[in-house]
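Just one protein chain is left out here, and the rest sit where they should.
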Amino acid sequence: MRKCSLDTINAIFEAIAKTAKLYIPADDKDGSAVYKQWEEGVLWSNALNTVRSPKDFFFPQMETLMEFKTEGKNIEVIDTRSETEDFVIFGVRACDVKSFEVLDRVFLTEPVDSYYAARREKGVIVSTACAKPAETCFCKTFGISPEEPAGDISTWKTENEIFFKANTPKGEALLEKIAGLTEECDETAVDSQKEKIAKVMDKLPLKDLTTDGFGGGKTDEFFNHPAWDELSGSCLGCGTCTFVCPTCQCYDIKDFNTGNGVIRFRCWDSCMYSEFTKMAHGNNRLTQKERFRQRFMHKLVYYPENNEGLFSCVGCGRCLSKCPISMNIVKVMKKIGGKMSE
Amino acid sequence: MQTITKQQLLDKADSLLANGTVTAVLGWSKGEFGYDVTPKMFTTKEDLEQNFVWNDFCGVNFSKYLVSKTDRFEGKILVFLKPCDTYSFNQLLTEHRFDREKVYAVGIPCEGMVDVSKLKAATGDGISEIKEDGDNLLVTTIYEDEPATVPCRDVLLERCINCKSKKHVAYDELLGDEGEIIDSARFDEVAQIEAMTPDERFAFWQNELSRCIRCNACRDACPACTCEKCVFDNPNSGVENKAPANSFEEKMFHIIRAYHVAGRCTDCGECSRVCPQNIPLHLLNRKFIKDINEFYGEYQAGAEVGSRAPLVDYTTDDLEPGEVFDRRDMDA
Amino acid sequence: MNNQYLREELIRQSGVNPKKCMKCGKCSATCPAYDEMEYHPHQFVSMVESGDIEPLLQSESLYKCLSCFACIERCPRGVEPAKLVEAVRLSAIRKQGENRMTANDVPALLDEDTPQQLLVSAFRKYSK
Amino acid sequence: MQRVGVFVCWCGSNIAGTVDVQAVSEALKSEPGVVFSANYQYMCSQAGQDMIKEAVKEHNLTGIVVCSCSPRMHEATFRKTAAAAGINPYMVEIANIREQCSWVHKDIATGTEKAIILGKAAIAKVNLNTPLTPGESPVTKRALVIGGGIAGIQTALDIADAGFPVDIVETKPTIGGKMAQLDKTFPTLDCAACILTPKMVDVAQNEKIRIFSYSEVSEIKGFVGNFDVTIKKNARYVKEDICTGCGACVEKCPMKKVPNEFNLGMDNRSAIYIPFAQAVPKVATIDPNACNMLKNGKCGLCARVCTAGAIDYTQKDEYINEKYGAIVVATGFNPISMDKFDEFAYNQSKDVITSLEFERLTNAAGPTAGHLERPSDGKSPKTIVFVQCVGSRCDACAEKGKEYCSKICCMYTAKHAMLTRDKYPDTEVYVFYIDVRTPGKNFDEFYRRAVEEYGVKYVKGMVGKVTPEGDKLKVQASDLIANKQLHIDADLVVLAAAIEPDKSARPLATMLTASMDTNDFFTEAHPKLRPVESPTAGVFLSGACQGPKDIPETVSQAGAAASKVIGLLAKDKLTGNPCVAHSNELMCNGCSSCEKVCAYGAITYENKEFRMPDRTTKIRRVAVVNPAVCQGCGACTVACPSGAMDLNGFASNQIMAEVDAICK
Partner (left out) sequence: MQVNEHKPLIVAFCCNWCSYAGADLAGNNRLNYPADVKIIRVPCSCRVNPMFILRAFQRGADGVIICGCHPGDCHYTSGNYYTRRRMAALFSMLDFLGIEKERTRVEWVSAAEGAKFAATMNDFVEQVTALGENKRLEDLRCKR
């Protein structure tokens, strides 16, 4: 374990930025945060988390897959893939770190998504423990410890210092690079920080929410639950929840006709959209209720069924604060079966 | 700080349900943290008593729900409408988007709704309880022993700070006192942007619109956007897309969205309220409203049912598109 | 002073557009002070329009206008001759530096037959 | 994908001089869809057209692009060629490489490059063309004339003369209109009744013409060739087919104090009445507001004296449905109300009258049997003042008057003045005028005669005030020429009141979806070239409903409208322009935006049942375009927020394909 004074954090950023592109959460307007590429003057935000999740770094909202160039009646296929550069994302919260595991299981199992894999390989994740979680946080529900964030490097921020612990060879290599700016230390301060965090976690309003009852094999139990009507009744069908979600991984592949050819790209899609997975015969989820149900069944039942019980939600709380009508996974879980342990 | 109480609304809903005037009530149901209310169709007294809520966070404009809900329910629906919601209500009626006969509209006064992000900026994260105390909110967080006192007027939604009307333009029944149309300063921000240089304006919007994640919340919450098939979802429209591929598409989406509601937008402010990226989308709509007012005379969409929107109307001596700028240059 | 300038100044001040006049003479037909006047309301309009303003400035007609506004009320084209007369009057007053009489002089000139309206318009005229 | 043939025309050297036509046809060969490309000296020549026809056969072409002169020149030619070759004429697109390319550019490289781009745009468009077939609709061979004045009468007679049945709907109990109230007509001074009443009789006797008097149009549906009209026949409490018009009932009716509207209230009539002696139909009508029997069941005298048994107190309003191929609007005019012109004391003195009232005063069949008497005391007026332009040309007083010139007043005032001086030479007659407008055949001569021969005193100036004083009317006016204010003691003041369209015109325009101007005059389809047609197909305009008119003008417009109607009714079928708008009902919101911008009333709405995604059904309001009425401007396509509305031949995707091709 190494540490440094928070006063020198910008020097640390500078050192990292010399070796790779560095992205840190920076203040955006209205008290929210956004990942920005570090440069002189970009400061680490005090906000709990970014509005957009860091999944963008591995699975961007839009990326070109390939291109076709047309000349008269001739078509030429162009591979647009280019070498991904090394990059570091700094200050990732425990929930978001966990989300990469969820995405990995989708994109890194056969057939491997080479676009995703390339970025994953080049990216170093530096996580940060959460000292001040929000009321919308419920990562504990999914077994995530905000006091013990994973990632290539874990960090803890105290009043004046920041502590680093490498978890992987990638992390160790990066720590090595900033060794000159940090000093070796023991874990006492971090332990007390962890304790503090654990205490705060016990005060959270959603601390008692559990996944009991959900998981693989529960399709029949929940699929025709009468509460779906009511829950989905006010859903506007926008894609906010899916687009701010760190684990939503659905995309659409589309062609853009440039006039001189075609760009084949993929972009995020949302199961909340009426056009989602539309096929030649039409759409297999006909109403908003079915689309709504799909999203939550996927997170709470289908995904764990295929992934050894891992839920496709990390309790980051983004959808809780961003849904225009404040409908969210917590309300769904409470209504259709997630039990509150007493 | 609302002048009308939850109990008054509950009593009204109960009695109308009981006497069979309505079979369902479109109201707000309570959430987890006091501020996260969700629209809901209530059909029983019990449900209403357990879950119905009316507080400073009931910002959702119900008018749009009537388009889909009136088809789904037998009998009449009771809908509670704040003054600004009634404009959308009328506009939808003008466009024949729902059957007036299937709705029982109860106008309710509104003292302005709270912007949760502003509230959180004031109190910090970790809100566990919110209580009303006169014109203030008492906000308890898990980090402080004492609740913080936040004056409501400091954390109002932008649209409420610049409220255009406390008067209801449509209802079957009005609870509480009727208000007045307000001569608000809602166009000031538009005027400020107009006063910028083109480069500054471009930079301003480039910065704002580049944050768009194309979640469509602005469109899907907008009571003017009730198209059976939105052009952005229609592969044959030529503008369909799902993601803002580049700065052109960001701009195109927002220009077309604003243009499509120009003359129909009642300035209810839902677009800006729901934007997860806090993009001031209402400014685009207000620009159209301001222009239309200046070019063609004052027009408030939704002020009355059946009015003819300025863009589907004309006079023979309208100003020329080029004169738009001459005029502005003269004013400058 | 340049006539053209004065003409425009009068038009601007009065807000009257003499070009709208269709020369029907209804203003003069309505005017109760017609016989007292050397130049009549319709002439004011056409003379200002043609820039022939000097005779108007010299004329007693300026003060004969009662400012009863009958011409304004009756004009089918909305030309408002009385406002133009007023503008010419003001221009004359300004030149000579003082009004023809002051409001204080008015009461002395009253007699029993003076209509109320005359009183009102006299104050209107001379309190400027 | 189409199989497109490209044909590049040299137009001699017109195109080939500045455009390398060979290069153009070569370059376009490789465009998507193109299977054949050629160039030729004169594509429009027989040989050129034959070349196209052969290529169609040989290469199985489904689309044709001709790069040539303006489509305004030869689009029709090449469409015919295509049709002759067996493909749909609307599968032809023209790239204008002459007027908009070779003729405006000098450099061959530039011209060629642009011609290629224009060709690509046309190819991109034709790839998205669909075969279009003009719609056909049958024509109901019957016309409806709304309004039974001289305009309506003349139109109806002319249409009937061509052999088509015509119905006239008139709100009054008789046809005849304003002309029936007139005494003499300018500039010939022949008696209005003498020339009008024979025409009224013609109408009554013409077996092709039906008159619905005392009736109004209550509903109009349908479109050109196929109007579906409901006529409300108001109960007149007299059986029209039985009444002989003998007048016995009128004589016996005890209720004799009803103001006579035909004489503008200057005398009285009975509760049962025939407006005037030559009324057509000459049938009595009971005024339900005046008749004691109808009001309180007491009387019944008329039924007792009617030997024919025509009186029917139980008669109800009757609704008649009829189909028409064409509708002529001839709703005419009325003088405006004088109530707001206080300065002329119209409401204060009976001796201030309007010109129409003057007509009745001098009419032999009028309230004074043609003797000019003052309404107040029956004395002969010795000094008469006529005031022109009362409420006309009045743009400062929109709530009182009209900003337009009423056109007829100068002439009828000259007529009144002249006739007065003729009959009563000892009368002093003044006419106050702003301008005297006499642009008509023999009009100015007529006016000069009034001045020179009859000694009418024309005074340039306006009357400012009329004050009743004793039995005189004190008139204060301007004499602008003498630069004097005149004070005249008049016995009678006659106001030439502005005229305005009849009040029934506005609701009628709404029913017809015909457009009107701000003054409620019907708008013509084109002010110069289509002056008797409304922009709404199948609706025609006759008489003063379109703008102020005198009798000769009205009659000629009536004839013109009739000839347009005859031209329409002579067709068995109407062939439409296939380039019309159409709405995709699955996307239509029913919001009415399109309807609001449609100048032709081509868009209506219907409630249609749709199957929803969840297999329920929903009834939705959707727009339906009537292709027979739509003119294909495309205003609706842009007004439509959802993009449900599109235009055949100029579809959004076609125009965007052109944009794309040009901007490539």
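A, B, C and D label the chains in the order they appear, each numbered from 1.
Please note the rule applied: a residue touches a chain if its C-beta (ideal position, glycine included) is under 8 Å from a C-beta of that chain, and two chains touch if they have at least 3 such contacts.
Because the structure is a prediction, the values reported are computed rather than measured.
Q: Out of all the chains shown, which come into contact with the hidden one?
A: A, B, D
Q: Consider the whole complex, including the chain that is not shown, and state which of B:K242, B:R273 or B:K287 touches that chain.
A: B:K287
Q: Footprint of the hidden chain on chain B, which residues?
A: Touching the chain left out of view, chain B contributes residues 190, 193-194, 196, 198-206, 231, 237-239, 245-246, 248-249, 251-252, 255-256, 258-259, 262, 284, 287-288, 291-292, 295-296, 310-316, 318-325.
Q: Touching the missing chain, which residues of chain A?
A: 69, 256, 258-261, 263
Q: In the full complex, which bits of chain D touch the chain not displayed? Write them out.
A: Looking at chain D, the ones touching the missing chain are residues 70-73, 96, 98-101, 103-107, 110-111, 113-114, 117-118, 121, 515, 523, 525, 535, 579, 597, 599, 631-635, 637-639, 647, 649-650, 652, 655-656, 658-660, 662-664.
The rule is simple: only the chains that are shown with their structure count from here on.
Q: Count the C-beta contact pairs for C-D and for B-D, then tell me which is higher.
A: It is C-D, judged by the count of C-beta pairs in contact.
Q: Let me spell it out: compute each chain's centre from its C-alpha atoms, then which one is farthest from chain C's centre?
A: In terms of C-alpha centroids, the chain at the greatest distance from chain C is A.
Q: How many Å are there between the centre of chain A and the centre of chain C, using C-alpha atoms for each centre?
A: Going by mean C-alpha positions, chain A sits 81 Å from chain C.
Q: Where the centres are mean C-alpha positions, what is the separation of chain B from chain C, in Å?
A: So the centre of chain B lies 55 Å away from the centre of chain C.
Q: Please give all chain pairs that are in touch with each other.
A: So, checking each combination of chains, I get A-B, A-D, B-D, C-D as the touching pairs.
Q: Quick check: in the complex, which residue numbers of chain D touch chain C?
A: Interface residues on chain D, with respect to chain C: 343, 389, 393-397, 401, 434-435, 460-465, 476-480, 483, 485.
Q: Residue numbers of chain D touching chain B in their complex, please.
A: Those residues of chain D that touch chain B are 586-593, 596-597, 605, 618, 620-621, 639, 641-644, 652-653, 656.
Q: Once bound in the complex, which stretches of chain B touch chain D?
A: By the definition above, chain B touches chain D via 71, 94-97, 226-231, 234, 236-238, 260-261, 264, 308-309, 311-313.
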